[in-house]
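Removed from the display is one protein chain of the complex; every other protein chain stays in position.
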Amino acid sequence: MNETFLYAVISLVALGATSAVILFFVAQKFKVIEDPRIDIVNDALPGANCGGCGFAGCRNFAESIIKAGSLEGFSCPAGGNATMTSVAELLGMVAAETEPQIAVIRCNGSMINSPAKVQLDGADSCAFAHYLFAGEGGCSHGCLGLADCVRSCIFDAIYMDSESGLPIVKDNCIACGACVKACPRAIIELRDKGKKDRRIFVSCVNQEKGAPAKKNCSVACIGCGKCVKVCPFEAITMNNNLAYIDYSKCKLCRKCVPECPTDAIHELNFPPRKIVTTEEAATASV
Amino acid sequence: MKTFALGGVHPEEAKVSAAKAVEILPLPQKVIVPLGQNLGAPSKALVKKGDEVKVGQLIATAEAFISSNIHSPVSGKVEKVDDYLDSTGYRRPAIFIDVIGDDWDSTIDTSKEIVSEISLSSTEIIQKMKDMGIVGLGGATFPSHVKLMLPDGKKAEYLIINGVECEPYLTSDHRLMLERGEEMMIGVRILMKGLQVQKALIGIEANKPDAIQALTSLVAHFPGIEVHALKVQYPQGGEKQLIKALLNREVPSGKLPIEVGCVVNNVGTAFAVYEAIQKNKPLVERIVTVTGSNIQNPGNYLVRIGTPVRELLEKAGWNPETAGKIINGGPMMGKAVSSTDVPVVKGTSGILVFDQEESKRPNVQACIRCAKCVSVCPMGLEPYLIARASEIGMYEIAENEHAMDCMECGSCQYTCPSARPLLDHLRLGKNKVAHIIRTRKN
Partner (left out) sequence: MNRLTVSGSPHVHDVMSVKSVMWGVVISLIPAMMVSFWYFGLGAIFVTAVAIVSCLVFEYLIQKFLLKETPTITDGSAMITGILLAFNVPSSLPWWQIMIGSAVAIGIGKMSFGGLGKNPFNPALVGRVFLLISFPVDMTSWPTAIENRFVFFDAATGPTSLGVLKENLMAGETVPDIISKLPSYQEMFIGQMNGSLGEVSAFALLLGGIYMLYRKIITWHIPFSFVASAVIFSGILWMVNPAMYIDPMFHILAGGMLLGAIYMATDMVTSPMTPAGMLVFGVGCGLLTILIRVFGAYPEGVSFAILIMNAFVPLINRGFKPKRFGGK
């Protein structure tokens, strides 16, 4: 019996030793010499591998920074300015401040505003539904409500509202841009978070003329141009019957919001408006 | 009996309208003639608001190589050239015409007399087919004259005429072969002359014995044409499957039938070619089958292009209260329509209306890896694998698994015991893979 044990031990030890020697030489041969700074930068990154920076994961981002030799054009949306500052400190470089952004859903074609005229029966995929037809509400630009954006989000920062059938972005969105890519109708846009998280945007991407747009959805942008005229900062432009508010020019004055005849312009996180009487409005405009 | 070798399914045939003779649908009050009725580039409108048009007048012209002319299907006044909502709900350009009377262009021979003498040469035939706006009427609407213009160095050996009509429910080709057999055969002769081939094979599935008999009795007068009965099997009407069934030749992956010396045309196309060449009549009307569980009087109708689908449905007696799904085409490959205002186009071979109970797909369950989709795929693909790859966005895998070979016949989804939306995902995958291939080339 002892002999059996002995043989087992000896053969296992021999096997282990041979493998170790082989592995040692293989490791020597295929050794990759890397800049140690890559590891340092990589450790400072959030490690979410969200791809929001435009690179294939955090490690690739770190490699690219080292390769480029400067932080110009690099930004980590997941970690924000804090991460970039710490990376800059580690490397002795300077990081440019970037304005934090957040995803914005530019469609308000809820079940009430754009009631369904037909019903879809098929794969749960916005991409396929977009290929198949205009949408249950008939709007060929609006949200299809099949949650491709929700599935694309690795931060759990977006969910489908069961009442309206539209996605809602939560505050923990870091603007990695995954949902922007996932949406086949380019409804989601990354916009600056704005002061005190206040934002004004046109919640519609329909480029049809007024009448057909309005036919399918009561809150569609009809391209009337009233908002463009009222904006004191020339922040609003009109293209293909669709108004767009440039967030870098918008000063959040809110003048355009009540002007919109279809309530297509949305304001977020503002204090409730004072009820303005016509007299006050007259004096204000003087 | 001959059939193709690989895969295939046999859905319930349900050809309830097979015995109904073709009826002429009364003229509608208004037609919508879409500018994109063919595969390839849309045509360019030649008329504008207020113009008066006659039946057969050219109203839109082909500008690209793969495109086709469009002629006015009615006489009247152009109401507008504007966007209309197509069957998918997207906006596409179309010509709207208010119908006034039925005034045909004077060059068109509207008599019933059959002209059998073929006087035009090969190139003249192709040119005239182009002028008359002939497209493939089997459903793909590929401009027919382009099919006859063979690439350099290729020579056609056989003309294959598709009288298979493997889609369940549809009977328009069946009725055409029965009622206009002789004209169709002349059309085949014209196509043979245009292609400069000596042999033409007509493939007809065995569930149409009367059509097989009718055409076989005509064969003696038309040298070079053979009629073959084929075993009933879907998708035999796919051109690659039809060539395989008739000649046992396999078109290589990603290639056209001319690679094996064949050109395939539909019987409806052959008839349209006869009318265009011999009677000077452009493609302004076609036979449409109206059928389905919701239709009281299923039948076959001769319909002007541009007629709203609603007119057809009302004529055939549909019940809007219980209708659940309207399909443009057959149940296997047809497109569900989102409104009854869409017009009949050159590619509309049938309108199918299902009751609500029939309109819903069965509940989707987990894939049980039964391999039925693999065994029925006529292209020898693995639908479960490609569908999964495209579902999770791995389009490279879909491409490596030859997603582009898929002809979207729907056999996999039809047969799937778990009722998985295989073809939905496959279509999306194909779409993405095609996009990837295009960007790679650029």
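Read from first to last, the chains carry the letters A and B; within each, the first residue is number 1.
In the analysis below, contacts are C-beta pairs under 8 Å (C-beta built on N, C-alpha and C of every residue); 3 or more make two chains touch, one makes a residue touch a chain.
Everything numeric in this text was worked out from a predicted model, so none of it was measured.
For the chain left out of this panel, the touching residue among B:I295, B:M332 or B:I386 is B:M332. Among A:A62, A:M84, A:I105 or A:L120, the one in contact with the hidden chain is A:L120. Summary of contacts with the chain left out: across B:D86, B:D131, B:E205 or B:D424, the touching residue is B:D424. Although one chain is not drawn, the whole complex shows that of B:E113, B:D152 or B:E321 it is B:E321 that touches it.
Within the complete assembly, residues 6, 9, 11-12, 168, 240, 244, 250-255, 320-327, 329, 331-339, 352, 354, 356, 359-362, 365-372, 374-375, 377-382, 384, 402, 405, 408, 410-411, 413-419, 421, 423-424, 427 of chain B touch the chain that is not shown.
Along chain A, the points of touch with the absent chain fall at residues 116-123, 128, 132-133, 136.
We take it that only the chains that are shown with their structure count from here on.
Once the centre of each chain is set as its mean CA position, chain A and chain B turn out to be 43 Å apart.
By the touch criterion stated above, chain A contacts chain B in their complex at residues 117-118, 121-123, 125, 127-128, 131-135, 138, 140, 208, 212.
On chain B, the positions that touch chain A within their shared complex are 83, 85, 88-91, 336, 338-339, 359-361, 391, 421, 424-425, 427-428, 431-432.
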